[in-house]
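Rather than the whole complex, this shows some of its chains in their spots.
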Amino acid sequence: MIEVTEKPIEVEKVLQSVVTEKSGGFVHFIGSVRQEKGISGLDYECYPAMARSILVKIMNEAKQRWKVERMAIVHRYGWVAVGESSVVIAVAAEHRREAFAACEFVIEEIKKKAPIWKRERFSYVQNS
Amino acid sequence: MKIHLRFFATLCNRFGTGEQEIEIEAPQEAREIFRSLFEDRNLADRMIRFVRFAVNCEYVSPETLVHDGDELAFIPPVSGG
């Protein structure tokens, strides 16, 4: 499951999507917008078609490097309120070390490569 | 030859638009197309250091030739996740 979406991420559904009785270890990463300095959320700009293709590439590379059974990556864009998730990654594997390594690799790669931008807060100040 | 340009984040602010169509005579390097958008070539060269190029949703090297009908995106430093 790979998704780049403007809608709130159904976290439970993403985590469930990698569950099979053949996997013994599941590692998840969830990135959320956290409360700081009185903000009510963050606006993510995105190049959706490319973001999707980059996520597919990252998933394929992770699957080549580690023995992973299933993987799901969902990234949200647009306005994400404090407490809501911006990214959810779920990895199912036979061995926990592979699951951890693959999951951490995916979020690191997303941070480096996915064409997604948190909009700078000063841009709102300029517009006001 | 028509090229579809995409601008994001700071570049979108800089150019005041997210998309633009341009006409070129022959296939051209991605970085040359980027440079041609600036009157100030020094500024262009400074910005090129932190911009990546994508053609049809794939990262490419700055020297990659862009062809008719391609979508060329300029990708400033990303901050997803």
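For reference, chains read A and B in written order, and residue numbers begin at 1 within each chain.
Assume a contact is a pair of C-beta atoms (placed from the backbone, for glycine too) under 8 Å apart; a residue touches a chain by one contact, two chains touch by 3 or more.
A quick note: this is a predicted structure, and the numbers were derived from the prediction, not measured.
Engineer: Across the entire complex represented in this structure file, what number of copies corresponds to each chain label?
Structural biologist: Full-complex copy numbers, labelled as displayed: A x2, B x2.
Assume only the chains that are shown with their structure count from here on.
Engineer: Nearest whole angstrom, what separates the Cα centre of chain A from the Cα centre of chain B?
Structural biologist: Those two chain centres are 26 Å apart.
Engineer: Enumerate the contact residues on chain A facing chain B in the complex.
Structural biologist: It comes out as residues 31, 44-47, 49-51, 53-54, 75, 86-87, 107, 110-120, 123.
Engineer: Touching residues of chain B toward chain A in the complex: what are they?
Structural biologist: 6, 8-10, 12-13, 54, 57-59, 73, 75-76, 78-81
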